[in-house]
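Supplied in structure tokens, the structure appears directly below.
Below is a slice of the complex: some chains, not all, each in place.
The letters A and B name the chains in turn, as written, and every chain counts its residues from 1.
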Amino acid sequence: MGSSTFALVLALALVACVTPAERKCLLSGSWRSDTGCRMVVSVLGEDGSFSGSYLPGPAVGDYEILTSPLEGSQQDAGLAPQPIFSFTVRWRLQDSETARTTVFLGQCYVGTNGEETLHSLWLLREAAESPTEDWKATRIGTSIFTRIK
Amino acid sequence: MGSSTFALVLALALVACVTPAERKCLLSGSWRSDTGCRMVVSVLGEDGSFSGSYLPGPAVGDYEILTSPLEGSQQDAGLAPQPIFSFTVRWRLQDSETARTTVFLGQCYVGTNGEETLHSLWLLREAAESPTEDWKATRIGTSIFTRIK
């Protein structure tokens, strides 16, 4: 009976050791999108806010995109293991007068191997002249980001 | 001839008086959406950033939405007459454990009467358990806001 109690205690201790602390996702760091773009995210503020830079990849259009600033925040500042996040990129373009802004809305998932993946949908808007032109102002798509080590 | 010059100068002066300075849109103030929600936006920061509150309207679902904080920014901090804007609402919900976030992306149009209208598309995400559940996490729709006087 003593030995079975000991075995139980030992088993519990092993579980405690083997079970890792639950890995939480933080957006700080460098990420690469499935379309080859990169982004660098600052250390998070206490309220979960962050800033950073978005660097275009090969999938550029007929205008040249420059490194562009981003601003966003993640839910619960590191308390949620798989937080929702959102950020806005105001595009800096060479040779273009038209303002373009993208908002990303996504969630950070942590795989069984501890790897973080950002799944997001985005809306991209170009400035339009008037409400009658507004119907064609917005594009939509998805981006998946993985951490650059 | 002296009098016709005088008339011309007078005419130009009248035009200058009657033609208003081009009306520029600022998001600061109180707005009502076409679904009956209200939002209050703070005075803009120098960089175009703002904060505020989103108050739900009658179109509530089965959970009760509380007044929720919003954070965003508008393009060019008052230099663009019809600026693009974006903001994020982190929903505060009564009796719900699931995190919900909405991002709005839109443009402020100024009518010939000087009235401002915000045309926007939004994405609403609920936290999902895992990437295999991610496909159903995001809703989409539009909102049009007019200023509450």
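As a convention for this text, a residue touches a chain if its C-beta (ideal position, glycine included) is under 8 Å from a C-beta of that chain, and two chains touch if they have at least 3 such contacts.
Everything quoted here is computed from the prediction, not taken from an experiment.
Novice: Please state: how many copies of the shared sequence does the complete assembly contain, given 2 in place?
Specialist: Every protein chain is the same sequence, and there are 4 of them overall.
Convention: only the chains that are shown with their structure count from here on.
Novice: If I superpose the C-alpha trace of subunit A onto subunit B, what rotation angle comes out, expressed in steps of 5 degrees from 0 to 180?
Specialist: 180
Novice: Take the average of all CA coordinates in subunit A, do the same for subunit B, and state the distance between these two points in whole angstrom.
Specialist: Centre-to-centre distance between subunit A and subunit B: 24 Å.
Novice: Going by the contact rule at the top, pick out the subunit B residues touching subunit A in the complex.
Specialist: It comes out as residues 49, 71-73, 75-76, 80, 82-84, 86, 88, 90, 99, 101-107, 109, 117, 119, 121, 123, 125, 127-128, 130-131, 134, 137-138, 140.
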